[in-house]
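One structure below.
Only one protein chain is missing from this complex, and each of the others stays in its spot.
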Amino acid sequence: MEKILASWESLSASSGVLRFLDINLRGIGQVMFQNNPLSGALFLVAIAWGSYAAGAPRVAIAGVVAVVMSNLTAQWLRVDSESLHSGLYGFNGILVGLALATFLAPGPLLWVYVILGAAVSVVVMLATTNVVKPWGGALTFPFVLITWLLLLATYGFSGLAGTALPSGAVVTAFQPYKASPLQLIDLVQGVFLSISQVFLKASGIASLFLLAGLAVSSLAAATFALGGAILAVLTAHLLGAESDLITGGLLGFSPVLTAIALGTVFYQPSWRVVAYAALATVFTVITQAALNVALTPFAIPALTAPFVLVTWLFLLPQQRLVEIAPVANDLEEPVAGG
Amino acid sequence: MEKILASWESLSASSGVLRFLDINLRGIGQVMFQNNPLSGALFLVAIAWGSYAAGAPRVAIAGVVAVVMSNLTAQWLRVDSESLHSGLYGFNGILVGLALATFLAPGPLLWVYVILGAAVSVVVMLATTNVVKPWGGALTFPFVLITWLLLLATYGFSGLAGTALPSGAVVTAFQPYKASPLQLIDLVQGVFLSISQVFLKASGIASLFLLAGLAVSSLAAATFALGGAILAVLTAHLLGAESDLITGGLLGFSPVLTAIALGTVFYQPSWRVVAYAALATVFTVITQAALNVALTPFAIPALTAPFVLVTWLFLLPQQRLVEIAPVANDLEEPVAGG
Partner (left out) sequence: MEKILASWESLSASSGVLRFLDINLRGIGQVMFQNNPLSGALFLVAIAWGSYAAGAPRVAIAGVVAVVMSNLTAQWLRVDSESLHSGLYGFNGILVGLALATFLAPGPLLWVYVILGAAVSVVVMLATTNVVKPWGGALTFPFVLITWLLLLATYGFSGLAGTALPSGAVVTAFQPYKASPLQLIDLVQGVFLSISQVFLKASGIASLFLLAGLAVSSLAAATFALGGAILAVLTAHLLGAESDLITGGLLGFSPVLTAIALGTVFYQPSWRVVAYAALATVFTVITQAALNVALTPFAIPALTAPFVLVTWLFLLPQQRLVEIAPVANDLEEPVAGG
């Protein structure tokens, strides 16, 4: 594996075209924190399969167009090449493209939206990074903010129509889902779709490709992704969440990202960190349910906002905002008080 | 008084159990900025009485469970012991516990919620403190954020039911309350309940215990609390707020906290500071009404968000975000412009 990646690296160093391909693959990999072109390639297969299986190949195309547009914009803005080559300016772009093509009706203006959203995602990535650098990364905040604005605006534009958006309503008490109680198989489905929903896909096969993409880069990441999905599904079930949301993975994709981020990216693994990441994962499930409710009057989806909010809250204790030091990688050091 | 506290301090230094009791009492006292175990004890009596009088002793129990859980979590996270011993990791926890038990139906999951919310309140306290340290404290922001998320989520969980939550609605023009105009006695009631509502209680006796708890620690704090409550009730009445909200103290508890914070905690008293605090207190009443309206579509209460927002806005002028200096204690120094 190392050998393959090394030779690929030297190969892409030799060609501008391959380098750009490498950047875009890493950008796709960074959606799940993997600075690894092979992960990105496997994630892309998962996206392609999921889109094809859902009868909407345009979704995968929109994702590819968006990640390419993001990286072209990043080059135009002369970002630092290390971050560029790590794919950090592409992962929000592809998510914007996937989300817009998933929630909106096809048409020429959809593609204008995809290109515009991808370009602006780079600006918001730079903006967010400058604000949160002291304690962590921008995560998928640029994707969430831009997609929310673009989707909200469609309610004011006749040229763009939301075909898969929720309908607006004021908040009312939850009517428990009475039908057939969940079987183990339903929960297993929920676990796998929680992983594929990170890319807005409801496909078990896609989730296998995603787990493979994680494993080739980091076994720990694959483990925390799967563990986070299991913990999320059990938590949602225990609290009495709607069955369709559980089995569809719609309460689990944010917790999966929280688990990977806190468990493998920003902290060195340890039992304290596992417990800390587990607490954050459980709270992400609750935050997902909360934001689903809070966004009801606006008729837009929560996307990965719960992951961003909770992960930032659980990263901040390690840093003072006025320091520029790299994020601490354990929980041992004394933490600042009130 | 000093003598008693001194001997109590030496006593608690001698025993881990008494020290932990001391920490939890100070945590209760910190809800109103008093790092004083006797204040905390009197506040606890007020909470217990208010809960008992309301026929809901479980509310007081939930508060105690939450403050204990918060301080245990803080120790597990190895926070700095000075802040821990000052009770800074307990005051958000007890408020989370009181609020959850006040707004939600009893049941096993309520206690899961209380324990989880109390634990996360410490993480959010650390996170918020790191962000706002340059100009002030986290105040009750962790309580507000966590309680909002936990309450919103109940609309998506059949295992938890809000029994005392407002019902969702879009914003519409206010229908003035036509019935019997307010008498002086109504306004007096509003003043006292504004103080007890800081702990989500509608009890005049509880407010007397709270004022006593403030007085034993700081006469200035008790004075600003009472003055803030009077100013809030008069402002709300002048602007034509709904009588039930005024007499129930529901427009006054945030202003009470603003008055104590700006008048006695973060600035040295002076006539300029009194005027500044009064302006902030009046604006907190308006912000309370505004957030009550803004949260209507979400069917959740504003809690102490108005106090947090206005107090932060009125503290920020004294500080540049990039400094770590202690908060300035007067309004004399030149302030940074645009």
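Think of it as A and B in the order they're written, each chain with its own count starting at 1.
As a working rule, contacts are C-beta pairs under 8 Å (C-beta built on N, C-alpha and C of every residue); 3 or more make two chains touch, one makes a residue touch a chain.
Predicted model, so just to flag it, every value in this text is computed and none were measured.
For the options A:Gly50, A:Gly63, A:Gly137 or A:Gly227, the residue in contact with the chain missing from this view is A:Gly137.
Interface note for the absent chain: among B:Glu9, B:Asp80, B:Asp186 or B:Glu242, the touching residue is B:Glu242. Note that of B:Phe33, B:Phe253 or B:Phe283, the residue touching the chain absent from this view is B:Phe283.
Listed for chain A, the residues touching the missing chain in the whole complex are 77-80, 82-84, 86, 88-89, 109, 116, 119-120, 123-131, 133-134, 137-138, 148-162, 167-170, 297-299, 321-324. Residues touching the missing chain, restricted to chain B, are 135, 170-174, 176-177, 238-242, 245, 279-280, 282-283, 286-287, 289-294, 297, 312-317, 319-322, 331-332, 334-338 (touch as defined at the top).
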